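I'd like to ask some things about the structure below.
The complex appears here without one of its protein chains, the remainder shown in place.
Our next item is subunit A:
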Amino acid sequence: MADAIMKFGVEPWNFAELVEAFKQAPLYHLAFEVILVVFIIRLIFSKSYSIESTVKLTEAEREQLVQEWEPEPLVPPVDPNHPALHYKVITKQGNNKLVVDGKEGINVGTFNFLGMLGRKETEDAAIQTMRKYGVGTCGPRGFFGTMDVHLNFEEKMAKHMGVEEAILYSYGFSTIASAIPAYAKKGDLVFCDEGVSFAIQMGLLASRSKLKFFKHNNMADLERLLQEQAVEDKKNPKKAKVMRKFIVVEGLYVNHGTIVDVEKLIELKYKYKVRVFMDESMSFFVLGKTGRGVTEHAGVDITDIDLISVSMEAALGTMGGFCLGTRYVVDHQRLSGLGYCFSASLPPMLASAASMAVDITQKETDIFQKLRSNNEFIHVQLSGLPGYRLDGDPISPIKHLRLEETSGDWQKDQAFLEKIVVRALDEGVVLTVARYLEEEEAFLPPPSIRIAVNVTLTEDQLTKITSVIRILAAAVLREKSEGE
């Protein structure tokens, strides 16, 4: 064996020599090896144990820990002026009036643009369906939750909007919040407007995609981002090949009242090869000659938008939401839309009410024109208030009355506007400030009074609303400057 080793070894050596070396090994080395042998024996015979259970306390130590423990209050101390403690109680709702804290007023606080909520026809349709189907199965759509009402409504909406397929969700918020993460995943890139609603933000968060925000409604800024990305893609074509790119916008921005520039958006879409998702929760049944949303309003083909999501909680006046698109795109959500797969299906009566609302607009074709003229009337009346700025498009039913000069303190400005809201209720106008989860908004919009115009307002009511707001806004501003 020694010969064999010698043949392959580089230096001349043999096994006997090694044994000889072992005999002459220095003492420190042998001592070290003895320690290691002891270590090995101990290691082999050590019993296994869980690392968490090693700390053993004596009775005295335990007693001391119990003594030292000071329980934290179950409810942390709360500021008595916290707005959540001073909620308003609505006791009656009818037509376009609300009774808030016992005072009746004209409702311009809720998104009931077409007055569908509180109409006899939609209520009757809902009740009729409830008598037939009950309140729903409590099962998700794919699991004993689908009823013919759902299928009929999906088909009806698809036909009405001129798209291949629609998919019905049971909650407006989760419609877009589920639709975005069904397509955009980790490693994808989303170009997103800074002014998007909270539901979209949550959808983006769940998608775990890379996000690039462009300035609110600024298509030039979007193009700049797209160009930057195009340069980057050229540098790294392998990565670009597997990365999906999306643009996420709202048709009518709920927090700003602005309308997206669809024509430019579609131009950019084809130029830079991006997919476009649009949330039409506010613009559906509001914009366009027959209420078909932003695409009709701008005169572009609806199929140019890859996915449209609509919440039925605004103009349609029920609950739930739906997505519209090609069959290829929409069907993907039936297995990947989390809100679709894992939420109980929409109660059939709500789908019926929405269906009835669609029918009503088919009959009363002038309803959108009337809404539009109401919007424009309010816009003209409230524009140019000294010290204030009215945000929003003239034809948008959502208007945000903001302070022209902010004090720099968001809460303080909000409290200032709240004063107008409280006094307006005494005058018979139900207003509201726009409320946000201030800590959690990505881009918190400046505080505002959010005016939601609806079609049922008569000329007298419109005049009353605008005059009340004008007088109070001026009065509160004057008091403030006097106080200083």
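Definition applied: contacts are C-beta pairs under 8 Å (C-beta built on N, C-alpha and C of every residue); 3 or more make two chains touch, one makes a residue touch a chain; residues count from 1.
Everything that follows uses one rule, which is that contacts and distances are computed from a predicted model.
Asks: Pick, from "DNA replication complex GINS protein PSF3", "Tetrapyrrole-binding protein", "BET3 family protein" or "ORM1-like protein 2", the protein name that UniProt gives for the chain of this complex that is not shown.
Replies: From the listed options "DNA replication complex GINS protein PSF3", "Tetrapyrrole-binding protein", "BET3 family protein" or "ORM1-like protein 2", the omitted chain resolves to "ORM1-like protein 2".
Asks: Which listed residue (A:Asn112, A:Ser174 or A:Gln201) would be found touching the missing chain in the intact complex?
Replies: A:Gln201
Asks: Given that one chain is not shown, which residue among A:Asp101, A:Glu440 or A:Glu479 touches it?
Replies: A:Glu440
Asks: Looking at the full complex, which residue from A:Lys97, A:Lys156 or A:Lys212 touches the chain that isn't shown here?
Replies: Only one listed residue reaches the unshown chain, and that is A:Lys212.
Asks: Determine and list the subunit A residues touching the chain excluded from the picture.
Replies: Missing-chain contacts on subunit A: residues 8-11, 13, 17-18, 21-22, 24-26, 29, 32-33, 36, 39-40, 43-44, 46-52, 54, 186, 201, 204-205, 207-213, 439-443.
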